[in-house]
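Please read through the structure below; I'll follow up with questions.
What you see is the complex with one protein chain gone and the rest in place.
Showing chain A:
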Amino acid sequence: MAHPSQLGFQDAASPVMEELLHFHDHALMIVLLISTLVLYIIVAMVSTKLTNKYILDSQEIEIVWTILPAVILILIALPSLRILYLMDEVNDPHLTIKAVGHQWYWSYEYTDYEELAFDSYMVPTQDLLPGQFRLLETDHRMVVPVESPTRILVSAEDVLHSWAVPSLGIKMDAVPGRLNQTAFITSRPGLFYGQCSEICGANHSFMPIVVEAVPLKHFEEWSTLLLQDA
């Protein structure tokens, strides 16, 4: 989850998010390169009274400031496209979960083997236990097996929502009447928080997402228990 005075991304908890982090560093390095160059040139040009009123053109500089930006754009595009296609791969997921957005909660359906479904409402601030996070905790979490490819089918029942978990590098719009697919693998066990990312009414800020990654054995025990209680 986010922490106070945070400037960058949350720590990555999936391989895709790690790739996104490194790509962002790469793009930011290029931005810093160009910004430093431009800033220096601006200061150098603004701090002199010298001008040349008679410059008409220069083929050399035109070639330089066409080729150089093209090269820089290619240097950005190649890793970008690589990650784009990496994110699109859905490699034989072990589990498929449907995440459906409602006003104003998420519901999760695990229907691979049995009909397991539950709603996930935000825990109100006055009901939080010590150590829990305000506006981020839910009464029922989406439990997944750790290090296991998981497919998420995102949709909505009423208006647009968006299922987002920053530390897993996922954001997928929940559109009524449409199934959007995304996939992830959690690199480590733990809790990963997210919030609805598409304005959906009065309580848009109060329908968070919590992904709980536990070993497969415990995931199976949890799902069996939930089915028995249902």
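Here, contacts are C-beta pairs under 8 Å (C-beta built on N, C-alpha and C of every residue); 3 or more make two chains touch, one makes a residue touch a chain; residues count from 1.
Basically, contacts and distances are computed from a predicted model.
Missing from the rendering is one chain, named in UniProt as "Cytochrome c oxidase subunit 6C" (options: "Glyoxylate/succinic semialdehyde reductase 2, chloroplastic", "Exosome complex component CSL4 C-terminal domain-containing protein", "NADH-ubiquinone oxidoreductase chain 5" or "Cytochrome c oxidase subunit 6C"). Contact with the omitted chain, checked across A:H26, A:K98 or A:K171, is made by A:H26.
Residue A:E147 is the one among A:E147, A:D173 or A:E198 that touches the chain not shown. Of the listed residues A:P69, A:P124, A:G201 or A:P215, the one in contact with the hidden chain in the full complex is A:P215.
Not every partner is drawn; the one left out touches chain A at residues 12, 18, 21-22, 25-26, 28-30, 32-34, 36-37, 40-41, 44, 48, 50-52, 131, 140-141, 143, 146-147, 187-191, 212, 214-215, 218-219, 221-222.
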